[in-house]
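A protein chain is absent from this complex, but the other protein chains hold their places.
A and B label the chains in the order they appear, each numbered from 1.
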Amino acid sequence: MSEFIELRGVSKSYSRGGENLQVLDRLDLDIPRADFVAMMGPSGSGKTTILNVIGGLDRPDAGSVRVADTMVSEISSRTLPGWRARHVGFVFQSFNLVPVLTARENVMLPLLLTPLSRAKRREQAEFALGIVGLTDRMNHRPSQLSGGQEQRVAIARAIATDPDVIVADEPTGDLDRDTANEIMALLTRLNGELGKTIVMVTHDQVAAESAKRILHLDKGVLVESGRRGS
Amino acid sequence: MTTPWGLALRHIREHWFRNLLTVGAVAVAAFLFCFLVSLIVTLDSQVEESSQNRLVVQSSVSLFVTLPIDYHPKIAEAPGVAEVTKWQWFGGYYQKPENFFAQFGLDPEPFFRMYTDDIAIVAGPEMGTKAKPKEKLITKATDATPERREAVLRAMLAEKRGVLIGKAVAEKFGWRVGDTIPLIGTIFPRADGGSWEFQVIGIFEKRKANVDEQTMFFRFDYLEEALRQKAANGPLGSGTYFVQVARGADPSTVIAGIDALFANGPQRTKTSTEAAFQQSFVSMLGNLPFFLGTIGGAVVFAVFFSVVNAMLISGRQRLRESGILKALGFRDRAIGALIVYESVLLTGGGGVIGVALAFVLAEGLRKVLSNFFPNFIVEPRTMALGLAISLAIGVVAGITPMVQLIRTKPTEALRSVG
Partner (left out) sequence: MALPIGYSWRNLLVRRVSTLFTALGIALTVAVFCGVFSLRNGFQQLYRPRGSLELALYLRPGATSEGESGITREQANILLKERPEIVRDAAGEPMAAAETYLAVYMKKLDGGLTNVPLRGVQPMSFRVHEVPPTIVEGRMLQWGADEIIVGEPLTGRMQGCRVGETVTLNLTPFRVVGVFTAPGAYGGEIWGDVERMMEALERPAFQRVIARIDPLAVEREVDVAAVNEERAAGGLAPLPTALEALSEELRDDPRAPLQILSEREYLAKQTSFLSAGLLVLALFLTVIMGVAAVLGAMNTMIAAVSARTHEVGVLLAIGYRPRQVFGAFLVESALIGVVGGLLGLCIVAPFHGIETGATNWNTFTDVSFSFMLSPQIVGIAFGVAFILGLVGGALPAYSAARLEPVDALRIR
């Protein structure tokens, strides 16, 4: 059976400051369903780029990207946002919550793109917040939450639409050790209990240990370093 | 295409003070725009409402040259002339030179016959002088009956000093039917240095936009008698004659006929329609309409830039958020629509306030401007235009940040420091 997420021959280059940088060069990658992959490597190694093409935020110059049944690299830019809304959940390093909305409203945001009624959306958002343990902070604004709490809201938002894959870019980057551990525990739970496929980029070795496997990326070349429990 | 409209309102509330400033600036501009355009409209309406079937006969040389009295019967006999009255500017004031207003000496009977549609007699001699101070002595224009008009005409014919005054004058000085009012003449000063005495026998309200309610009509023969008896000084004659064209007659033919009568003097005449006469006053304002229009344009321009500025600032701060929304799956157009929506809400709100302010203040402004721009009016058309421009500013001001937000890729947007 073909894998849940499949990258074939993916190449991507950027021009920065006049120079052309080849970030990914004919990369292949397979991610099975319910996998929890951590990608590590020095800056500029292309790990964020891989996240972006999986999440449909960016398009490869060459090659194909398939997520579940969809050829993400093929679908039109018109349909891409819609696909993102239904199939991907994002978690960012700097949380990226909308400051003028409350926690619950932030979680409800992606649900606006579904045909659910208002009441249903609230229900689903509150459910997601329940999973991350922030029901009592629903009506708070991001400025009133601690960093860890903000990230948990972000995670709740990421799972609110029940996406195929959660894409996390340095989820613990702005957090202290203890809070980072909490977040990683939460992600582990989501992956283990709820079967969510998670692709994560991180600098944090400890955070990476939570994943089922760790991939190292250097100059666009992927090297698997080890499977947990192998 | 789902658009999180609620986010727009949230944004507006978030920076409520700044947005209040934007709304305020647009309100100010909309108000000023309406005011300036209304000034121009007021001037135009004076001419529009003027009659093509009434003629003004004046000296070909100057408005200030009086035409001989014996022109009256000659004009009356000219072909196509239904009515003719003398119409002499008096140029007096009440107590202080600042209290000047228009006074015209005329012949009551032709005048009343000619001006049936333009004015409504709202107070007549039946009101009496014994009324108590707070009693409402002016009735509505709809109560103006032909009987009252008859009564006022008769009162004027009976009392040589009788005058018909406009409602605005009555209200300004608190005059009522039955009051004796003293006026100082400047063109026709009394020989003893004192004041002229007139008696109020009626009050009128305008029925057309080009009638100035700050006017008093008195009997020309009262002036004539005083001049002949040397009780007062000044030229004997009438500065103008007002003529009613007979039904079915062609105004331009009548005009030519009248002027031909006096082609050999003693005073050559220049006859024109009332409309053309009014227009000549407007054209004496010279470039004023253009001037005002330019200023109105400058204001709109300035505020437009200010709003564009405010929206660009908002847009810049919104970059990060637009990246989030895009990542979450909202469409570019939805995100762009959001900021245009915000922009239009703000300018539309400001426009409504400014236009409403112009409407509310119109009455007060009319009183203040009455000496220079009688019948100042803020038309619904002007208000609609002001509102439309405000909305248009909103749309255009929202477009630049919209384009910027749409064009920025989500990955870049997320990287930006909002």
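Just so it is clear, contacts are C-beta pairs under 8 Å (C-beta built on N, C-alpha and C of every residue); 3 or more make two chains touch, one makes a residue touch a chain.
Note that this is a predicted model, so its numbers are computed, not measured.
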item	value
Displayed chains contacting the withheld chain	B
Touch criterion as defined above, residue of B:L43, B:L106, B:V122 or B:I184 at the omitted chain	B:I184
Omitted-chain contact residue, chosen from B:G6, B:G178, B:G234 or B:G293	B:G234
Touch with the omitted chain, as defined above, among B:T3, B:S45, B:S59 or B:S390	B:S59
Per the touch definition above, residue among B:G91, B:G257 or B:G293 touching the missing chain	B:G91
Touching residues on chain B - with respect to the absent chain	17-18, 21-22, 24-25, 28-29, 31-32, 59-65, 91, 97, 184-187, 189, 193, 233-235, 264-268, 270, 280, 283-287, 295, 298-299, 301-303, 305-306, 308-310, 312-313, 317, 372, 417
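Everything below uses one rule, namely that only the chains that are shown with their structure count from here on.
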item	value
Whole-Å gap between the CA centroids of chain A and chain B	67
For the chain A and chain B complex, residues of the former touching the latter	52, 55, 57-58, 78, 81-86, 88, 90, 92, 96-101, 109-110, 112-113, 157
Footprint of chain A on chain B - complex, ascending	2, 4, 7, 10-11, 13-14, 320-321, 323-332, 409-411, 414
